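Some chains omitted; the rest stay in position.
Letters A and B mark the chains in the order given here, with residues in each chain numbered from 1 onward.
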Amino acid sequence: AMAKTLEDVLKEKGVITEEDYKAVTKSKPLDYKLGKGFTFNSPDEKFQMSLGARLQSRYTFTDSDGGQNTSEFRVRRMKLFMNGYAYSKDLTYKLQVNFADSGKLLEDAWLNYRLMDEAQFLVGQEKVQFARQEITSSGSQQFVDRSNATDTFKMGRDTGLMVHGKIAKGIFNYNLGVYGGVGQNTQRKFTNNAFAARVAVNPFGDMAYSEGDLDNSQKPLLSIGAGYFMDTLAKTSATALESNNLTFAGSNGWLGKGLSKFGTEKIDTNSVGIDAAFKWMGFSAQGEYFLGHANGQDTDKTLRAHGFYAQAGYFIIPKHLEVAARYSFVDPDRDKANNIQTETAGAVSYYFNKHNLKLQADVTNIHKQPARSDDMQYRLQAQIIF
Amino acid sequence: AMAKTLEDVLKEKGVITEEDYKAVTKSKPLDYKLGKGFTFNSPDEKFQMSLGARLQSRYTFTDSDGGQNTSEFRVRRMKLFMNGYAYSKDLTYKLQVNFADSGKLLEDAWLNYRLMDEAQFLVGQEKVQFARQEITSSGSQQFVDRSNATDTFKMGRDTGLMVHGKIAKGIFNYNLGVYGGVGQNTQRKFTNNAFAARVAVNPFGDMAYSEGDLDNSQKPLLSIGAGYFMDTLAKTSATALESNNLTFAGSNGWLGKGLSKFGTEKIDTNSVGIDAAFKWMGFSAQGEYFLGHANGQDTDKTLRAHGFYAQAGYFIIPKHLEVAARYSFVDPDRDKANNIQTETAGAVSYYFNKHNLKLQADVTNIHKQPARSDDMQYRLQAQIIF
């Protein structure tokens, strides 16, 4: 027999009315929300906190073409999160840490004030709002992880101030942000801050940043977006910037890979992305095109990079079993020949409970110039949000 | 319509009496306390845990006199705390971590046993009880952060054993502690432990360590205190001590700055502080004077430092809008000329909900000898305890 609540019993006995029942059960002090963890509500309803965590446990076998094969077990992400509202439902907050990455432990630490849906103000650290797939949580992907194109052009997290809003119930969304410009958990040594802008148009209604048509949408959903980011970073030694914490400036980013082009000077960077996503009846498709441009202030040398990915998925068993395919292309220096990296991937995902509990497998052919090597990467991942 | 509790409904209907109502609502399993976060109570009332976090998100512009200007966004503090009692109300505990400082992640980790109010025993890691402004939480300051004098002479955290108590309901408070003597998350390699003592007299009744007269006190509050700390630290190389984790021994501390005076020897240090704080009708004033003395065991060289700060604030709008001014003076080596640093600062704070939700701005003139440079520092900070 299922456990009953005291409220159920008292309603059955007629001690409290149907109306009383609704009033007293409107807000539970303690509740569980799928994908959000346990939620606590204060008696005065002014405070709410959701406490939960997300685990990604992964196995990767890499069959290297000419190099060392690897067989790797890894806790890829182990994130603890606390979010909710405080003092007012218009003042929301988030704390998120990733215990699986002790070098970048603190991820989100922000406070958001909603003046109205159309005008909101966020201060603190969070993801730079630029690329669709980066904004989409690593927990809401239809592959085991993001595309190589996204990982080459994304910014990752930074600290700053953002103005953002949803207009006409999310048909038009915007974000304008000013950031330190040196990335996660790092501070500026200069006055060169970064600026980001992003717009998204959702003609058939607001569309969440989540991959795969998990809801088997009966009416089509479409989102078209564009992002822009500018930042000036000082190259302080032969091989390093003042900070490589912004992903595009790190060792796998387009700027990080092309650093040798520049002297020890300040480098002006501009990044542009356009993207679209579509979902209908279990089918989903998504793609982004990125442009990166960097210019040395002293040498006037220029680095031009571009890349894109396109992916599509379909649910064979609605809401549960999905197959997906992806192609990703990155040219980190358009003025240099033979340095392109392409990835072709296929994925199968079983969603026990949406993105909250799922098993995913993917296979990726990683083709790298100039060696024209073809590594094969096999990944299997379990994810749970508890 | 506000949500009602089941207890409310049953009392209205006369199912339970007023007395029953009081008995069953005496202890809520789940509650929210301002500044403390969500609080959980065990059914047997022997266990309580408060879970919350504190975020400080800051912007700093430094107009450097002759150096590099900086424009910095920073999550200055992102602290998670769990505290309460366990097994008995006399056995309290605290865990606090600061995710914004991964190098000093673990802050508080202690267990306190109250034999009586007058005699309590604490084991574990916590702040060394020496300077008033250091004991006052970084979340309860009337400026954006502590004074330079405090930051030069304070100890920070250490691990040890403390005997402390409140006598005559807090009119006289004392703390006696023995610590490892090498600071936060660090262990001794020698037998030289540290000893600290602090007394505070509060003639008009106990006065919490919190800046600003946020309660618009109708009767005056006064506290006079004194602290003493002795420690022996080995200088193990030309530029370093065995540990620089005690703040006064670190790069910005008086001992850290004067290290070159000594050989690679053991250094006996003594620190003394006297302080006072006053609050009345929205006005508050506070000041401390510090003395530092270090003596090399082999060379018999001596380093003598002193410093002080004085600050005052007044609420223009009681409980909400405060202005404050501060002067800080530090001479890290009294036997050397032209090495004084003074700071003159003004602050405006808006307290939406005491220190739990506030916006603070301050401007500081930082005057440094021998260059006689005058840097101007502008800071803006939002704080929330959720």
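Remarks
Keep this in mind: contacts are C-beta pairs under 8 Å (C-beta built on N, C-alpha and C of every residue); 3 or more make two chains touch, one makes a residue touch a chain.
Quick caveat: nothing in here was measured; it's all calculated off a predicted structure.
Each protein chain is a copy of one sequence, and the assembly as a whole in this entry counts 3 such copies (shown in place: 2).
Here is the rule we use: only the chains that are shown with their structure count from here on.
Across the complex, chain A is touched by residues 1-6, 8-10, 13, 15, 28-32, 37-38, 51, 53, 55, 57, 59, 61, 68-75, 78, 80, 99-100, 102, 105, 352-353, 356-357, 382, 384-386 of chain B. Taken together, the chain A residues at the contact with chain B in this complex read 6-7, 10, 15-16, 20, 23-24, 26-27, 29-30, 40, 42-47, 49, 51, 82, 84, 86-87, 91, 93, 95, 97, 102-103, 105-106, 109-111, 123-125, 158-161, 178-180, 185, 187-193.
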